[in-house]
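Here the complex is missing a single protein chain, while all its other protein chains stay put.
Moving on, here comes chain A:
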Amino acid sequence: MIELRDIHKSFGTNHVLRGVNLSVAKGESLVIIGGSGTGKSIALKCILGLVKPDSGQISVGGSDVNTGDRDTFLARFGMLFQGGALFDSLPVWQNVGFRLLRGALKRPHDEARAIAVEKLRRVGLKPDVADKFPAELSGGMQKRVGLARAICADPDIIFFDEPTTGLDPIMAGVINELIREIVVEMGATAMTITHDMTSVRAIADKVAMLHNGIIQWTGPVTDLDNSGDPYLDQFIHGRADGPIEAVR
């Protein structure tokens, strides 16, 4: 479904991605883990075309991401951003139904609102939230609204960038559960970036660890605890000692 082949990306002298190879099967939930600044978000942004890789090839559904109509390509994706990335100037329901109010997927105003309210309900938010503005919501509610926006147009592929960062453990658990339920229910392919090992175990079918610009380890989530990889072991157990330098 999604394939990255030998992806390189540098910012000045900082060589962030040094040949990333990764594949995600249709309907699979892949979680990418790795230390801060290892290029996890950059890898996702390369797939979406938000960042252009220096070299390498990315294909989605067998087609190169640089060919074909860009709007049609992006219509297949939903993304939950780390901070929610909700539009401050729009009420919640217009954030959720953004895609349905303009462009190729445009629907009548009332229908778009009804779909947005239904998606809000799906992520556990009441209809009265629809007319509030993002600044009036708590962090957890903003994440849920971001999640509702990501799934509003029923995408084939959903990206989650640090979905539980900044949330308390209970709200993090709620978001993890929602992500898992929604991905299974929609049959979507999912890629998630997180440091949170609880999220990894709740969301992942497959795990990939990005370290030093390459995929250090990849395998099913069930193999996480007996991988035999010293980098992965150090990361999942949060040890300061090991092959990954604590001071970067």
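In the analysis below, contacts are C-beta pairs under 8 Å (C-beta built on N, C-alpha and C of every residue); 3 or more make two chains touch, one makes a residue touch a chain; residues count from 1.
Keep in mind that, in the parts below, contacts and distances are computed from a predicted model.
A single chain of the complex does not appear, and UniProt lists its protein name as "Phospholipid/cholesterol/gamma-HCH transport system permease protein", one of "Oxygen sensor histidine kinase NreB", "CU044_5270 family protein", "Phospholipid/cholesterol/gamma-HCH transport system permease protein" or "Aldehyde dehydrogenase".
Of the options A:F98, A:W217 or A:F235, the residue whose C-beta touches the omitted chain is A:F98. Between the chain not shown and the residues A:S59, A:Q82 or A:N212, the one that touches is A:Q82. Seen from chain A, the chain kept out of the figure touches residues 45, 48-50, 70-71, 74-75, 77-79, 81-83, 85-89, 98-99, 102-105, 149.
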